[in-house]
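Note that one protein chain is taken out, while the other chains of the complex remain in position.
The block that comes next holds subunit A.
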Amino acid sequence: MAAGGAGGNSGSGNRTYSFKVVLLGEGCVGKTSLVLRYCENKFNDKHITTLQASFLTKKLNITGKRVNLAIWDTAGQERFHALGPIYYRDSNGAILVYDITDEDSFQKVKNWVKELRKMLGNEICLCIVGNKIDLDKDRHVSVEEAESYAESVGAKHYHTSAKLNKGIEELFLDLCKRMMETAQAEERLKGNGASQSASSRRGVQIVDDEPQATPAGGCCSSG
């Protein structure tokens, strides 16, 4: 409903993916700038037209598949840390942002990763993002350290700059592809008959083809 476009053009017969992505990270690491740059291509724009930058959507078309991305910004202040689980519940991906000039913010990311893995397991696609690479001369988090850490926890690492618009498209595109893979894998698992009733109601995937045989007499199903 957020993206209520008139895209009722059927015929593709393809599925539409809807993904929820949470943005986590300490305050002031540039989470908001990152999404604003991605969704509206704006940075520190004085002539703001956007009312808010905490919930943004983006429609993508990846290899012929439609993807609706909903990006949830979260409050980064320390005192709201305990509320994290309410935000990242049911999300398909998480973008963990740190500031390369701020060692502390990287530590926060590590905490988030631990928590997410504990709560959501491997279902969630993690991206660790070192933002503000335009300030490389003040770098306090080494590239090697960050990348090796990301690898060790099964996350991908990216370097971005919202100011220079670097690396952001790649980040989101990559994340979408990974989330699609995860969704497809999950579906295959379900197709094998290992569907749990709990996960079947997550309702994030909308399948258009393959009518599920519903016993009660539907209009098209022949019984």
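FYI, contacts are C-beta pairs under 8 Å (C-beta built on N, C-alpha and C of every residue); 3 or more make two chains touch, one makes a residue touch a chain; residues count from 1.
We take it that contacts and distances are computed from a predicted model.
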Which name from "RAB guanine nucleotide exchange factor (GEF) 1, like", "E2 ubiquitin-conjugating enzyme", "Nucleoporin NDC1" or "glutathione transferase" does UniProt give the chain that's left off? "RAB guanine nucleotide exchange factor (GEF) 1, like"
Touching the absent chain when the full complex is considered, from A:Lys20, A:Lys58, A:Lys108 or A:His157: A:Lys20
When the complex is taken as a whole, what residues of subunit A touch the one chain not shown? 1-2, 4-13, 16, 18-20, 23, 27, 31-32, 36, 48, 50-55, 57, 68, 70, 72-77, 79-80, 82-83, 86-87, 90, 200-204, 206-208, 211-212, 214, 217-223
